[in-house]
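Attaching a single structure in structure tokens format; questions to follow.
In this view, the complex is presented without one of its protein chains, the others remaining in place.
In this document, chain identifiers A and B correspond to the written order of the chains, with residue numbering beginning at 1 in each.
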Amino acid sequence: MREGFALPRTIGAVDMGGRLLNRIILYLELVRMEFVNNLAYRSTYFTGIFNYSIQIGAYYFLWDAIYAGGKVIGGLNREEMITYVIVAWVARSFYFSNLDRRIALEIVEGKIALELIRPYSYQMVKYARAFGEAIFRMLFFAFPAGLMFSVVRPFGLPPDVLSAVLFIIAILGSFAIYAQISMLVGFVVFFTKSTTGIYKAKRIVMDLFSGLLIPITFYPQWAIDIIKLFPFQAVSYLPNMIYLGKATKAGALNIIALQAFWIIVLWIACSLVWRFAVKHVVIQGG
Amino acid sequence: MALIEAKGLTKEFRLFRRREGVLGAFRDLFVRDYKTLKAVNGIDFTVEKGEMVGYIGANGAGKSTTIKMLTGILVPTSGTVFVNGFVPYKEREAYTMGIGVVFGQRSQLWWDIAVIESFKLLRRIYNVPKEDFELRLKKFNYLLDLDNFLHLPVRKLSLGQRMRCDLVAALLHNPQILFLDEPTIGLDVLAKARIRDFLKEINKENKTTIILTTHDLGDIEALCSRVAIIDKGIMLYDGQVEDLYRRWGHDKLEDIIKRIYQGDIPELKENAGGVRLA
Partner (left out) sequence: MKASSSFRKKAVRYFMIFSHYLAQYMKTQMAYRADFMANVFSELFQQSINLIFIAVVFAKVPQIQGWSRDEIIFIYGFFLVPFGIYGGFLNHLFDVPEKYVLQGEFDRILIRPMNTWFQVVIETMKPELLMGSLTGFALMYYAGTSLGISPEWWDIPIAVGLVVGAALIYAGVYTFLASLGFWTEGNIGLMPMVYNLSHYGRYPMTIYRGLTRFLLTWVLPFAFVGFYPATLIMHRYEYLNYALLTPFIGIITFVIGYRVWTIGVKRYRGTGS
């Protein structure tokens, strides 16, 4: 039920624009379907909200204790830090996707071969469905959870409407980058044939270097210099800076431009790995 | 006392009916709407040592529920059951030492380890002396030709091979009774024949009592002199297979069973001994 879906029929001899439109309609339809599918399984999300509360709680207490001295650490004061923790986790509930697990499973079980004979872009289908789920989680998870936390422990809002809008755009960028990284991680299975350790490795890297657990400014300078060379901080740390009003307007636009840069780079990387894998691994029956 | 004695054996399940809609789901939180289903409804059943009994019925007729009560998995709602001197559900651990069970749909062997290692583990679990174990294994090997795959993990076996191994696994401790739940399901003609021959041999040689459920009437024809037919939890017939033919004056078991399911159970003209009418 969750896997099968009907494709809008593509009629031959349509002009480029028509085909593109057709494709877009297909992917939008997939987004909608995944959203509706998730509605049917919504009960699991209630326990999910509690689960996030426990995670946020752990880091809230920890940071609260760390800031007991009341000074500014890593450029953030106590209130900003607590806002940072809550916003980072709530945003994660939106941009998070388990594409890597889904793709790895399809590769291990050999279902990927079936996907290759379908007349669509495998990657776009995956993104579209992940996005449908993300929208679902934003509406039924991130917003209610955020509201709930703001009652339990009030936290700061963005300084102005423009920052809020830019933050939302940046979070969309977080989704894209996170999904692409997950896609690459899933593709690793083409070469290793086994999933052991891969998810954990991704988790360690993302937790530490996206800024979810620690703002990047807390790291020693040499570490910051290295982290900056990777796309991870664009997932959590940089959007949070927009939310907190720590980035100027120009800085915010810079962040979004940086995200766009990484999206393009990762897009190319995904396409190359995909093409290589399909040619050399799948066809050889690996 | 007979080996298996069940009287008025009954199993009821409470089915929870979900109400529709959000309001219904909310009401379900507080007041649940239950419906009682009698999966097995007061059956009497006696089996003597060394018998081989076929137990048949449509899907959902109550076969598996009966087997689960006889093997001690399920606790009956009412009625009494004694098997091999035990009340199965009360002294589960002591009781299961003396029975063997095979579920056709689900292997009991460990998926990832070699068949022979599974057997060795079972030897430990059932406290089988080493000499007995080796003797039995040799015999089973002779009868079922296990050598080719004894060192393969179960996941690499074909269905027929797996079933042979499952049978051996259930018999290594030389149980008094062997319960088989659809042992030939999904097997090809040759594999079926092989398993049937094996069961006959075991029954003849060790006097192992065998109770088997099946949808394949070929199993009954090949193995069982006695058959019990259950439908909607009620025993429709329990008696010799031969008598079935005689009563209906008919020679196709399939047609006879079909008619019994449809409620057509004629009286026997001359009352042959040993017929139990349910």
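In this text, contacts are C-beta pairs under 8 Å (C-beta built on N, C-alpha and C of every residue); 3 or more make two chains touch, one makes a residue touch a chain.
These figures come from a predicted structure and were not determined experimentally.
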Pick from A:Leu21, A:Leu147 or A:Ile204: which residue touches the chain that isn't shown?
A:Ile204
Among A:Phe143, A:Phe191 or A:Tyr219, which one is in touch with the chain left out?
A:Tyr219
Residues of chain A in contact with the chain not shown:
44, 47-48, 50-51, 54-55, 57-58, 61-62, 64-66, 68-69, 73-74, 194, 196-197, 200-201, 203-204, 207-208, 213-214, 218-220
Contact footprint on chain B, counting only the chain that is left out:
13-14, 65, 68, 71-75, 89, 92-97, 99, 101, 103, 106, 108, 110, 112-113, 117, 120-121, 124-127, 153
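Rule of thumb we're sticking to: only the chains that are shown with their structure count from here on.
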Chain A to chain B: how many Å between their CA centres?
52
